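Have a look at this one.
As you look at this complex, bear in mind that one protein chain is not there, while each of the others sits in place.
We just call them A, B and C in the order they show up, numbering each chain from 1.
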Amino acid sequence: MEEKKKKRSSAKTLQTAREAGYFGKKMLARTRSAVEAGQPVGWAMVEWWLGATIAKAMGVEMVFPENYGAFCAASRTAEANLDYSESDGFPSTLCGYARNCLGYTRRLKENGFVIPADATGGGMPKPDFLLACGAACDARYKWFQALGRYLDVPVWLLEFPQTGSREYFLPGNKEENIRFMVGELRSFVSFLESLLGRKMDWDALAERLDILFKTHALAHAVDRLRLAVPSPAMSTDFWALMIPHLYLPDDPETLAFYGRVYDEVKYKVDHNIGAVPNERYRMMFAELPPWHTLGFFDEVAERHGVAFAFESWNYHVPPPLPAGEKEGIGDPLELIARYSYHKFHHGADAGVKYGVDPIIFTAPYLEYVQDYRIDGLMCHPLVSCRPATYTLMHLRNVLLEKFKVPSVVVEGDIVDMRVFNEEEAHAKMDAFIETMDYHRELRRKEGLNW
Amino acid sequence: MAEEKGLRRAAEIYADRFRAARELKEKGHKIAGYFCCYVPVELLSAAGFVPMRILGDMGEPVTVADTYLPTMMCPFFRSCLDLGLKGRYDFLDAFVGVHACDGAERVSAVWRSYLQYPCVFYLDTPHTAHDHALVFFQKQLGYLQAVLEEHTGRKISGAAVKEQISLYNRQRRLVRELYKLRQVDPPPVSGTEVLQVAVALLQLPVQEGNRLVEDVIAEVKARRPGPAPKKSRLLVSGCLIDNIAITGLIEECGLRVVMDDTAIGSRTFGHDVEPTPDPLKGLADRYLAKIVCPRTFRETGKSRAEDLEQRYAYLKSFIQDWKVDGVYLNLIRNCDIHGYEIPELKHYLEGLGVPVLAVEQDYSTAGLAPLRTRFQAFAETMEID
Amino acid sequence: MAVLAGLDVGSLLAKAVILDEAEGILAHSVRLVAGNFQTAARDVLNAALDNCGLTAGTVASLGTTGLGAGFVNGPSLRNTEISCQARGVHYLLPRAGSVIEIGDQSTRVIRLTGQGKVADCVISDKCAMGSGRVLQVIARVLRITLEEMGGLSQEATRPVSFSTGCSVFVETEVISRIAEGAGVADIVGGLHRAMAVKIGGMADKARLEGDIAAAGGGACDPGLVKMLEKVIGQKVLVVDRPLLTGAVGAALMAAESRGRG
Partner (left out) sequence: MFFAGIDIGSTITKIVIREDGGRQVALVRPTGAGHRRLADRVMEEALEQAGLTFDRIAFVVATGYGRVNVPFADAQLSEITCHMKGVNRLFPGVRTIIDIGGQDSKGIKVVNGKIGSFVMNDKCAAGTGRFLEVMADSLGLGLEETGEMALVSRSPVSMTRICTAYVGQEIVLRMSEGVPLEDIVAGVHQALCGRICSMVNKIGIEKEVVLTGGGAKNPGVVKYMEKIIGFPLLRPAEPLLTGALGASLAAQDLWRKAAAEGRAASPRERTLAPVSFFQ
């Protein structure tokens, strides 16, 4: 099977997206040179801008094994790591990124913590601590805890509240949540101070936060530019652009880069240049992509004039913090807490309005479909990532029921390419075009305005 | 032999949970359904509900839930939602979802998007037991209390909560006493019988439940088991077991279940609530900090060895006190919480000189047949020549 | 006379139809793929032409579909199975609102638009238990023909239940059940029920509406169809010549796009 699935990297439609791969490599390279220079290094989960920036402000270089998993998958080098973790007794049903990381780390340990010469992208160096996170996914802390098998380093878990839509509006509950997060962050700072034997540099943190917010403002502005018809950029562009704003948002180079991204997209919008020639359908994608076969999306676009206009709630920056929440907040930790909490709960209004939970992974889409004038959703259930898959069937039901927007379900995985059947996926897409036509009619009849 | 009324009653409730629940309703009780062992039943009870743990049914194929949940998720919760969507839990007056694991959290959300009950709450539960987390959890319990009060239109006094705490503490102590009876060899009560009692307790009004356990204890003490063949003594650890098909299979294969470290068992009945001026504090501490389930993160400490001790040392005393010969690690497929634990836990237990059998199962009675060979081989491995 | 031709090269069977849009199916042919898509496709098309005494030259357009469609030689227009099934069923049974197509490798449940297009579609997952393949496997074990199966399941008094979801192991389970003394009828009945439950779940997902039509090889099995009716709680119509719907749809779709182009 695999031989047929030749590696095809996707043709990104933005010049800046083609350049974005640099940031992933930069992140890896920086941690390696930090180790050589005797500086501390940490591995972190994506924790939606909670802890990594704090650690970086204290002079720690951070790297994200999740990103490394996608990297290994995209370069098709994950298989050996997967097998290696399974042979140590980890069930094969666990998160593909986790198994990739567990296998990699086992090899790292067996190599005396010298990065194996053939490691993808130069490899991740041994960390001094692990920053886990309780948000959205159990693997985010169970996986790092399990790494203890190979890495005798402390794990810190940054906890994250996940509020139900009605509970969000209980009087005072939101502030309780924020208070809790601030407390968690403060403990994390103390943990770092005692681990590193140095004090928090609050000025450095403020500076980094400033850059982060500016980068994110641009990233959000780019998201809004994508409302345009025809769509100026595609999901494949986004998956490349995601790396700098998700992992290195507090880096001046990222900020400068995002300025260019904005300009490029703006130019295309102003000049009515679509990412797909003859855009006929606008689709949305949920949640994590098949990193190993991104080229699939180009083919779909080409064959049917489908623009993947928007995608995955998970990795987008949130809408900016409402001014009222930002002003007068002197404590940078509180600012961080509010921002992350906002990321996770900005769908609360939609959740209550439509009587749909959860706020994460479901409610935000209720607004996206309308804003981005979506004709159809591509659900990508993953065999190895439950969090991004749990609610896809639910989402499919809700979008159809409330907005007459149909979904096509294409099974796959983030790292395990053996699950993705490209031919079958194309067959489904061919038929789905008719389905989208039909529902367009339905929406017209029901007075839904797209 | 004297009639074993308590054990029989437990077996009856176990055999038809829904009938038992409807009988309670006919007697005028209100019933509150909830997930997992992280919901303080004391509060539900103080608000006037009979708490009923929502369980699935391993014996019934999942058909309806396929439209709402993907197949790759925890089959236990798939089964729960399937029963819910089929209307089996329609009699509930309240529903309390909980963030125990991702499965519990997402199914709580999906559940309430499709099934409506007069009173609904989702209890966010932190993954850590840091000080801040305990304070936060206590506040969330306060919100649960407020939502319950709003529904019933009746304040829940601190005294009422304290009374329920002492009733449930008593239940937990009684169950532990029952567990202790299994420390002798051969144990006078089987794993299957204990499971039936535990399941029955998860839906009985607390005082009725306490009477039931008292009866069972008396009955078990009255048993005079004759000489029995020597069989290996098993500790069952990991994902929940709510069906006697599993304990039955294990016991048929020449093993004895003498102790458990699972959700319907020692995790539910293991620790008391300390009396505190604000009863919610005692509840928060007991539920979040004292229950040892891998869903709650334990601080790693200074080294791997210390980490392992903090996470697993309690199993050492289980093994010593219950004279355990082997451990069965029960993993329901797709359970991340327990899946990540397997290699380290296995390593730790084998380090104590106890053999371990880890098996992934699909939460389906139909799929159990192939496990027979594994259990039998495991029994033969431990056989004392 | 110019006619339309359609070829459905499935994983097990190759099917060809010769169609006159006004008059309907003029001729058809079905044969085993038997390890070679190219030859199967060529032979089955020639046979169909022979059956109505026409030559390849009279064919205005050739539409193809199915797993092996890529191996058809000569000029043809390929479309995917889902759309072809939808068109084919709509043409043969216009009042159908939904289709359950049970093929050798997978089962597809399709809700149709008024024009015979795909309003929604659910495809069985990778395991073979919900598809026609398992019927064949079990027929072989029981030493009966596929044709005999349909009648047998209706005689079942105590349909057996299977513990495995895997089509490969169902075979060994059937062997055990025979040894236990289960009757052939009860085994077939149990198998049909297991399949029907699986397919019924898919029907739920696709929110089937209107009259439901069964197509594909599995629809040739009246026992399975009966059981489906029981599970879905609604009458299931069987398309006339259920094996041919894909090929008919392929022929029509090719003509459509020729008309457009």
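To be clear about the criterion, a residue touches a chain if its C-beta (ideal position, glycine included) is under 8 Å from a C-beta of that chain, and two chains touch if they have at least 3 such contacts.
Because the structure is predicted, anything quoted here is derived from the model rather than measured.
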Interface partners of the hidden chain - shown chains only, full complex considered: A, B, C
Listed residues C:Cys52, C:Val141, C:Val197 or C:Val238, member touching the removed chain: C:Val141
Residue of C:Gln105, C:Gln154 or C:Gln234 touching the missing chain in the full complex: C:Gln105
Candidates B:Ala15, B:Ala159, B:Ala305 or B:Ala377 - the one touching the absent chain: B:Ala377
Missing-partner contacts on subunit C, residue numbers: 11, 33, 35-38, 67-68, 71, 105, 126-128, 133, 141, 166-169, 172, 175-176, 178-181
Where the unshown chain meets subunit B, residue by residue: 355, 369-370, 372-374, 376-377, 380-381, 385
Interface with the unshown chain - residue positions in subunit A: 1-3, 83, 86-89, 418
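Please note the rule applied: only the chains that are shown with their structure count from here on.
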Touch-based graph of the chains, sorted into line, ring, star, complete or other: complete
Contact-richer chain pair [B-C vs A-B]: A-B
Subunit B and subunit C: spacing of chain centres that average the CA atoms, whole Å: 47
Whole-Å gap separating subunit A and subunit B, where each centre is the average of the chain's CA atoms: 35
Touching two or more other chains - residue numbers and ranges from subunit B: 66-67
Interface hub residues of subunit C, defined as touching at least two other chains: 125, 205
Interfacial residue positions of subunit B with respect to subunit A in the complex: 66-70, 72-74, 97, 99, 101-103, 105-106, 108-110, 112-113, 120-122, 124, 126-128, 130-133, 135-136, 139-140, 143, 146-147, 294-295, 297, 300-304, 307-308, 331, 333-334, 336-337, 339-344, 346-347, 358, 360
In the complex with subunit A, residue positions of subunit C that touch it: 79-83, 86, 110, 113, 117-123, 125-126, 205
Touching residues (chain side subunit B, partner subunit C) in the complex: 61, 63-64, 66-67, 71, 366-369
